[in-house]
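Only one structure is covered here, and it is reproduced in the block below.
Yeah, one chain of the complex is gone here, protein chain that is, but the others are all in their spots.
Every chain is named by a letter (A and B) in the order it is written, and numbering of its residues begins at 1.
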Amino acid sequence: MPEKLTFDAIVVGAGPAGISAAIVMARSGLKVMLIERGRFAGSKNFFGGVLYTHALADVLPDYWERKPPFERPVTEQGYWFLSPDSVMRVMHKSQHYQKDPAESYTALRSGFDAWFAQQAVSHGALLITKTTVVDGIRDAKGRVIGVRTDRPDGDVYAPIVIVSEGVNNLLTQKLGLMKADLPPRLIALSVKEYIGLPAKEVETRFNLSGAKEGMAIDIFGDATLGLPGTAFLYTDKQGISIGVGLLLEEFVHHKLKPYEVLARFKNHPVIKPYLAGGETLEYGAHLIPEFGYDRMPDLAADGVLVAGDAAGMVDALHREGTNLAMTAGRLAGETAVEAHKRNDFSAGFLKGYRQQLESSFVLKDLKQYRRMTDFLDSTPHFMSTYVNYLNDAALRYFSAHGLPKRDMEDNIIKMLFQRRSFFGVARDMLKLLQGMRG
Amino acid sequence: MSDTKRIWVLIEQEEGKAHPVSWELLGAAQRLAAELPGAVVEGVLLGDGVEGIAAEAYRYGATKVYLIDDPVLNVYRNAPYAYGIANLVKKYTPEIFLVGATTLGRDLASAIATRVATGLTADCTELAIDPDKHILAATRPTFGGNLMATILCKTQRPQMATVRPRVLPSPTPAETGAGELVREPLGMTEADVAVKLLKVIPTDSGEQVDIEYADVIVAGGRGLGAPEGFKLLEELAELLGGVVGASRAVVDAGWINVSRQIGQTGKTVRPKLFIAAGISGAIQHRVGITGSDFILAINSDPNAPIFSVADYGIVGDLYEVLPELINQIKAQRAGHGAPEVAHA
Partner (left out) sequence: MHAIVAIKQVPDTSNVRINPETGTLIREGVPAIINPYDAHAVELAVRLKRQFGGKVTVITMGPPKASEALVECAEQGADRGILISDRKFSAADTLATSYVLARTIEALMAEGPVDLLLFGKQAIDGDTAQVGPGVATRLGLPLISYAVGVESFDPIARTGVVHRRTERGIEVLQTTLPALLTVEKEIAAIERAPLADVIRAAQYTPEVWSASEPVAFDVAKIGIKGSPTIVGKAYTPPPKKAGAAVKVAEKGVASTVTEALAKVKAAGVVKI
C-alpha cells in the first residue's frame, strides 16, 4: 500500500492564477504541490498576448531581475475599425509607454508560463506535469481534503486546494461550486495564429524603431463578419500574433468554422500585407469565459478556493485576463497562508478571499462590465452597423471635394439613420453606456 | 597497388539471395569511380555457400569480389560478419565502402566502422565525389526530412556510408561478366559467437502495417463521409502495392485505427506516392507528408490547403474520381506487366 501523499496546499493548473498562488504560498514556507496536465507549464496555453506587469510585480516584486521571456513592450496601442474594404484607426502612442519595465508586454504563453512556473519551483513549490486532476476528494462532511489525479495511486491530500484550472472548469463544476455547465452564449471561442517573420520585417511593417517597441491592436467590425466579437493583432519579437474571437453561440448559429473566420480575416485587404511571407508557427483555439460578474461560481467552500478563468475572471472588453488571474491567485494564496496560520480551512474563513477580490480591481471591473455580454447579445448588429458606418462616413468626409461642407455633414448624418432609426441609435448608445458603466 | 582506390560495396545476401540494394550500390560505385582517378569497384560477399552470387556481382560491374564463405555465416549475426569484414578492410584498405541502409546493413556497417575506427554516414540519399577534395560527399536528410546535410570524412579511411534502398537507380546487368574472386578465411568458430538464431517467424501480411516506410500511401480524411469509404482506398492501395493512411479527424471519429494516423500527432511518412482523398490538408496533417516524392490530392474544395503541397490536384468528388482511377489503372495493367516500384 503506497504511503498517503500529503501537502500543505494543492494548486490545480499552472497558468497565471495557479502559479501566482503557488509562489505566494511556497514563499511563506508551505509545502505546495502545483499540478499541471500539460507536458510543461504553458504547453497547452495561449492567449492573444498582452501581459500587464502591475499584477506580476505584486506576485514577484523582483520579476524584472528574473528575466521574464517577454516579446515586446507595448508602446503603441488602440483600435482598428474594419469595414469590408476600409479601416479607421484610433491608435495611441506615448512617451509614457517607453519605460523599463513597461506597463505591458506582448508574450507567448508557452515561454512565459514555463518561466513563471520555474519561479514557483525556485520558491520551493513542487511542480508536477503531465498529470490531470480528475476530481476532488472530500471527507464525510463534504469538505475538500485533496484531489484525485489520473495517475496510478494518484490521490493526494491537502487541507486546502486552489482550483485555477482555466476556462474549462470541470473540477469547479464537479465540486459543486458552479451549478450549471457553461452556456455557449457566455463563452467566446478564439482562434489564433502565431506567424513568424524576421524582426526587421515586423518593425518595418508596423513602423517600430526596434526591439523596444511593440504594438497591440484590437480590431472590430468586418474582422468578425460584423458579428459581436473582436479580433487582435499584436507584434512579437519575431512574428505576429493574430486572432479572432466570437461567442461560441455565434459559431454554432451561423455555422462558421473558427479556422475559416480567421482565414477570412487574414485575407482582408487591410490585414493581408502585414502577414505576407510569414510562416504560421502555431495555431490553436481557446475559450474565453464571458459569464461575467453575475454568473461567477462560488469562489470559496470548505477547503477550496477558485481563481482565474475557472471563475470567469476575464474583462473581455479590455482583453485583460492574466492580470486578474495573477491577482486572484495571489489573494487565494495569501488566504491559504492565513488559513494555515489559524488552522481554519472552513468556508466561513475562506470567504475572506472574495471580500479581498471585491475591494481589488478584479471584482470592481467585472462588476462594472457585468452587462457587456448582455449588451452585445441583445445588439448583434452593433459591430457591423457602426463600424461600417464609421468607415463610410470617413470616406465621405475625406473625399467629398467640391460639395459644400454643410451638405456633406448632413449626408453623413443621414447615412446613419438610413441604417438604423433614430430611436434605434439612441437605444444602442444607451445600452452601450449601461454596459460600460455597470 | 598504392594508387589503386578501391570502392567497395557490400553484396548483401540472406538465404542465398542478394538484396537488390547491392546492385544499386554497384551502379553508384561505378559513377563515383568515374570521378575518382585510379578507382576500382569491388564487392564484398559473406555467407555460407554463396559463391554463386559473385558472378551476379560481376555482371553489375564489380571487377573483384572478396568472399568469406563459412558455415558460421549461414545466418546473419552482427559479430562474425563485422569481424570478418573488418579484417578484410584492414588488409585491403579500401577508400570508400558502401552498404545498403537495410536492417542488416545498418546493423553491420556501424560495427565495422567502429572496429576500424572510421566515419560512417547513415541512410544517404545522394552520393558524389567532392570535385576539389576528391573525397566522398554523402548527402542525407535529417530532422524528419527538414534539412539535408552533406557529410564528409576527411581523415579516416575507408569513407563509409549506408544508402537507402530504392533512392538510387538500379543498373541493368550486363549479359555476362567476369571478375576475380578473392577468398579469405573468417578466422572465427561457432563457439566464439554469443548470439544463436533459434528460429524465424515470417512476417504475416496482416495488420502489421508500417505506414512510415510504405512506398505508396492512399490516405483518407473526413471527406470519405463514412468509415465504409476506406474500402475504396484499400482497393486502390492494394492495386498500387501500398497501404492506407488517414487524417486525425477520421481516426478520432473511430473510422480507422490510430496506427494509420499521419501528421504532427501521428506518423511522418515519406512514400514515393501519396494520395490524399478527402483530406483538407490542415498544417498538422501537412507536416507529416511533405517528405513524399509525389502528392496527388483529390478534394471537392478547390481552396483546400492540401492543394498547396500537392504535385497534382484533382478538384472533384472522390467517389467519382477514385473508382475511375482504379478502373484506368486496371485497364493499363491489362496491357502491361505487373506493378512494381520504380527504381528511379
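Some points to look at:
FYI, a residue touches a chain if its C-beta (ideal position, glycine included) is under 8 Å from a C-beta of that chain, and two chains touch if they have at least 3 such contacts.
Please read all numbers here as calculations on a predicted model, not as lab measurements.
The chain not shown here is touched by just one of A:151, A:205, A:381 or A:419, and that residue is A:151. Only one residue in the set B:216, B:237, B:256 or B:279 touches the chain that does not appear here, and it is B:216. Only one residue from A:3, A:65, A:100 or A:181 touches the chain missing from this view: A:3.
Within the complete assembly, B:82 is the residue of B:82, B:96, B:129 or B:279 that touches the hidden chain.
Counting the whole complex, the residues of chain A in touch with the unshown chain are 2-3, 5, 33, 39-40, 43, 108, 110-111, 126-128, 130-131, 149-156, 196, 198, 279, 281. Mapped onto chain B, contacts with the missing chain fall at residues 14-15, 78-79, 82, 102-104, 106-111, 113-115, 117-123, 130, 137, 141-156, 194-203, 215-216, 240, 264-265, 268, 272-273, 287-288, 290, 293-297, 302, 307-317, 320-321, 324-325, 328-329, 332-333, 339-342, 344.
Throughout what follows, only the chains that are shown with their structure count from here on.
Note: centroid distance chain A to chain B, computed from Cα atoms, is 51 Å.
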